[in-house]
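Shown here: the complex without one of its protein chains, the others still in place.
Let's turn to subunit A:
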Amino acid sequence: MSKSMKMGMLGLILVIPSFLLLFVIVVIPIALSFVESLRNEAGGFDLSRYQFLFTDKAMRSNIIFTLKVTVVSCLIVLIVSYSLAVYMRFSSGRLVDLIRKTYMIPIFIPGVIATYGLINLLGNHGWLSRFLLLIGITLPRIIFDEKGIIIANLWFNIPFTAMLLSSALAGIPNSVLESAKDVGAGRLRVFFQIVFPLSYKTFLVAATFVFMGVIGSFTAPFLVGPNAPQMLGVSMEQVFGVFQEREQAAAIAFFTFLLCSVLGYFYIRSMVKDETARS
């Protein structure tokens, strides 16, 4: 056996465990869900479960609600996290030091506890509401509303996203920015033509992570979301657990997977395009 063949075999052997893992915990469940989602009430196969997904009024509003909460959460998380990361990278002082030391704290607080904390803080009878009542202000409905889910999403996602973006910005050497200033670029031009393009790959990774995390989230929407409309994760649990409709739940799961795949496709396409251009 030639040396190159041996190396090829070794490469294959090294790849097999992770491929098998991916196959067993991702590919097979997705395929099974898809097959299950095609099964109709009579036991045959058709697209009736998907038809229901898009024709049922409650289910349609669940999809729209989920997309709305996801997009709004993603936008706010990315804007706040990127602003924080830029501030931490290019500023100095006590406030920056304080932010650097504290912005990761939410990561270390379990989701359920953080969500109950938010209910206690922002609920109708929460202490913020009671405090504001003292000065004559009525707190608008936040908990058991989309606002509650969005705030919880910010709490869960901003620290990790800011950490990802901070490390990307830290990888841009000062001298690269100085050379842009040197040829006459002002602050805004340096940001939009140098800093952002050099960190946009990580920005895309962060956007993908946040999107997938929020669209498939369960804990926060279940605890602080409204009864209707619901996020798809909560709806899926209800269809599966309460209504015992496994096939319909599988159709929701597969649809959620498709939504994530669309973003994944754009992410991979932009990475491949980038690599091809530079190779």
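The rule we apply is simple: a residue touches a chain if its C-beta (ideal position, glycine included) is under 8 Å from a C-beta of that chain, and two chains touch if they have at least 3 such contacts; residues count from 1.
Here is the rule we go by: contacts and distances are computed from a predicted model.
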One chain of this complex is missing from the view, so tell me which of "Carnitine transport ATP-binding protein OpuCA", "Putative ATPase", "YjbH domain-containing protein" or "TonB-dependent receptor" is its UniProt name.
"Carnitine transport ATP-binding protein OpuCA"
Touching the left-out chain: which of A:V96, A:L121, A:L198 or A:C260?
A:L198
Selected from A:S18, A:T138 or A:S175 as touching the chain missing from the view
A:S175
From A:R39, A:R60 or A:R189, residue that would touch the chain that is not displayed
A:R189
Can you name the residues of subunit A that touch the chain not displayed here?
173, 175-176, 178-186, 189, 193-194, 197-198, 277-278
